[in-house]
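The complex is shown incomplete by one protein chain, all other protein chains being positioned as in the whole.
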Amino acid sequence: MTISPISRYPVPELKDLPQDMRERILKVQEKSGFVPNVFLVLAHRPEEFRAFFAYHDALMEKESGLTKAEREMIVVATSAANHCLYCIVAHGAILRIYAKNPLVADQVAVNYRKADISQRQRAMLAFAMKVAVNSVAIDDADFTALREHGFTDEDIWDIGAIAAFFALSNRMANMISMRPNDEFYLMGRAPRL
Amino acid sequence: MTISPISRYPVPELKDLPQDMRERILKVQEKSGFVPNVFLVLAHRPEEFRAFFAYHDALMEKESGLTKAEREMIVVATSAANHCLYCIVAHGAILRIYAKNPLVADQVAVNYRKADISQRQRAMLAFAMKVAVNSVAIDDADFTALREHGFTDEDIWDIGAIAAFFALSNRMANMISMRPNDEFYLMGRAPRL
Amino acid sequence: MTISPISRYPVPELKDLPQDMRERILKVQEKSGFVPNVFLVLAHRPEEFRAFFAYHDALMEKESGLTKAEREMIVVATSAANHCLYCIVAHGAILRIYAKNPLVADQVAVNYRKADISQRQRAMLAFAMKVAVNSVAIDDADFTALREHGFTDEDIWDIGAIAAFFALSNRMANMISMRPNDEFYLMGRAPRL
Amino acid sequence: MTISPISRYPVPELKDLPQDMRERILKVQEKSGFVPNVFLVLAHRPEEFRAFFAYHDALMEKESGLTKAEREMIVVATSAANHCLYCIVAHGAILRIYAKNPLVADQVAVNYRKADISQRQRAMLAFAMKVAVNSVAIDDADFTALREHGFTDEDIWDIGAIAAFFALSNRMANMISMRPNDEFYLMGRAPRL
Amino acid sequence: MTISPISRYPVPELKDLPQDMRERILKVQEKSGFVPNVFLVLAHRPEEFRAFFAYHDALMEKESGLTKAEREMIVVATSAANHCLYCIVAHGAILRIYAKNPLVADQVAVNYRKADISQRQRAMLAFAMKVAVNSVAIDDADFTALREHGFTDEDIWDIGAIAAFFALSNRMANMISMRPNDEFYLMGRAPRL
Partner (left out) sequence: MTISPISRYPVPELKDLPQDMRERILKVQEKSGFVPNVFLVLAHRPEEFRAFFAYHDALMEKESGLTKAEREMIVVATSAANHCLYCIVAHGAILRIYAKNPLVADQVAVNYRKADISQRQRAMLAFAMKVAVNSVAIDDADFTALREHGFTDEDIWDIGAIAAFFALSNRMANMISMRPNDEFYLMGRAPRL
């Protein structure tokens, strides 16, 4: 057995990073108890790092018609379509925690059609998957179907933009061979009481 | 949120099953601490049940040039290619336990090329995936490549037969909407010490 | 021109087989006039042989809402999707005989949508093909569509289980390079009178 | 069971056709003993009929480094990739006759890699299949590989042009629902002596 | 940068061609101001040349329920599906000229669903694309859908036949590495006034 490194590329040390990046990373560490590898790996390119996390936060941290758990469902489902280990494992953990559900991440990663989620959430994921794998075929009928489930056009932008952003993220992680922290695998798996 | 049932079809009660099936199931329950749903769900058709588990045991329980962990890797990798939730979750748990490795099941399910396994195991999984998704193209070169990794022709039969058996199993589980027991999700995830 | 052997693996002689296997094979020989190669080739692994044919018989020999010809249609259509020469040729012969129709096997193998079969049979094959190549997407709508053609849920299990069993069989035959007996190619082709 | 008609479109009567087309068809009838449906079905459009058969003859009747049996192998393999019943059945019959081999057509239609043909013929069919399904990726390496099997550049044009012509033919037959004559199914199937 | 030649094969000189071919080519040159490379490249095989252009003219020059611009849309959309540079560039130019629209060719080549064309034309292209990439699945419902847009059955034959003819043409051009004349890239791009 070989344990692969966390990146194909050099990984900078925290102390060598610019102030703004180091602060951002320390804040995450404080909240999570560890530094998710994506921060260290992408820090190899500071400008791209800053744009990446600015984009991420603009979609994942803002107010939205989608709950945070729903946004993580989109990440997990589309990252599975792209076979991105880092995003499935890390965002799967976050999804379990936000949804307070130890099963939903694996369910959504394998087949959203049969996950323990609502019909509305299934429609959301069907659209996210279309953005991820067949965006050429998106048309008015897709928007109509989502509106019938109560999604506004701004919600639809959110769904599509998250799927699009992780299309980028998944490809970067696959190219870099980004390794998820061991901690993520177990997070949020304690059974419901 | 809707919790889906364990099967689209009626699930017999243990007490109503023929003696041989009941004994088999009780033996598993004793060993695992619970009855994996596949036993209850497939018991709807006793003749098929008996053939299914006879086939399973002939491949998974026998002496082989493949370790039990390696056989479970084949199950997990090919079941992921077929998007079968039951087999990924249940056999992922068994793989973690046999391999004494809490990470390997998720790694193999997403991308065997980057899992923490040996080159020999990667070659094994590459062949298993070809059996699973493109068996028409199997040719002598595939056998040569595996022999170069030290696999005998009987080992190769084992690899292919496991991939083929779970091609059946995955399709049955997807048709039936077979639900994995909640217990499997957490099994074997305690971190290595 | 090279005539390929009937298997990549050693083929046991009838006289060296266990009693139960030899009896089964002699019975087939008596009925068909020759021993289909699948019996000899799979006899290389007695335990798997017994489970394989027990499973086969549980699906193909039992009482069912599907006629024997319909069950063979499922075999031929899905084996064509998997490009399995043995099953297309051998079960194509059986289909011609059961259906008393010299054309239907080739039609179903190439494009079930245009075969000389009923609309009900087309719906049956559409579902079998979904089980064969895209089982992740099976949902309630598939069951509803089949019920509208008069299929019971037990019939639907039969359709899916046959498609699933031959998913296994096709992959084994492709891995082993199992060669169909020359006799099958001509069987049942005498024109309708 | 419904027997489908030979075409979705009106089929002209022989007596109503222009002289040149009628003569061509009568000549085929004399040689084959029946009129293959492709002649009647395409006669619906005389100008296209004339161009179609002029093209066909320019490839299939001329002197070539490929035998007539080899040219029919190309037709059968690529028509199977396009799921065209008419061409598989009709040209399968012609292939069996030219090759004096009752098995080769079904073998080539399902998986040319395992047919009873030479390595040179397998290389020929690998290229024909690339022209049929992935012509964008053709490059110098494909030409080099064929030259190593002794094919001249003119032979390679022949291989590619036959695959290209039947790309047209298969699509026309599928659009028109062209039905093969019953006679083709049995032709050339008498066993080798 | 390497400028590739116009063909992998020898290109005959105009003066060495048979009279009928030379006349045809000179006529095109007079009309267009240059000789499109397809004429020179295919002239390597006179019989095939004659059949090719007879077929082309039978579809593209005749009276039809489709306008000439509509026929060129079919060529461009399906040639893009086949990744054929020659046909996209040359017929894109012709489409711009016939449609008096400098944008429509690029739009149709990338995604006909969003081109500045009518709903009727989108339905036409949806069918043409099905003929091009999935003709096995054509059925009565496709004909019904086109009739609802006012297409006659003869129009539908035209749509399908053009898609089928360029399935041939695209594969020939890709095999031969046929290079479009530089002139085509700019033709018809002057903005609308």
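All chains are identified by letter, namely A, B, C, D and E, in their written order; residue positions are counted from 1 within each chain.
As a convention for this text, a residue touches a chain if its C-beta (ideal position, glycine included) is under 8 Å from a C-beta of that chain, and two chains touch if they have at least 3 such contacts.
Worth saying up front: this structure is predicted, and the values here are computed from it rather than measured.
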Response to the item:
Missing chain -> touching shown chains A, B, D, E
Worksheet entry | Sole contact to the chain not displayed, among E:10, E:33 or E:191 | E:191
Worksheet item: So which of A:6, A:132 or A:187 would be touching the chain we can't see?
Response: A:132
Item to complete: Return the single residue from E:67, E:118, E:134 or E:152 that touches the missing chain.
Response: E:118
Practice prompt. Name every residue on chain A in touch with the hidden partner chain.
Written response: 8-9, 44-45, 47-48, 50-52, 54-55, 58-59, 62, 82-84, 131-132, 135-136, 138, 143, 153, 157, 160-161, 163-165, 167-172, 174-177
Discussion item. Please output the residues of chain B touching the missing chain, sorted low to high.
Written reply: 111, 113
Worksheet item: Which residues does chain D use to touch the chain missing from this display?
Response: 136-137, 139
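Note that only the chains that are shown with their structure count from here on.
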Worksheet entry | Target chain D, source chain A, minimum contact steps | 2
Worksheet, complete the sentence: Shared touching partners of chain B and chain C are A, D
Item to complete: Would you give the residues of chain E that are in contact with at least 2 other chains, written as numbers and ranges?
Response: 136
Worksheet, complete the sentence: Which chains touch? The pairs are A-B, A-C, A-E, B-C, B-D, C-D, C-E, D-E
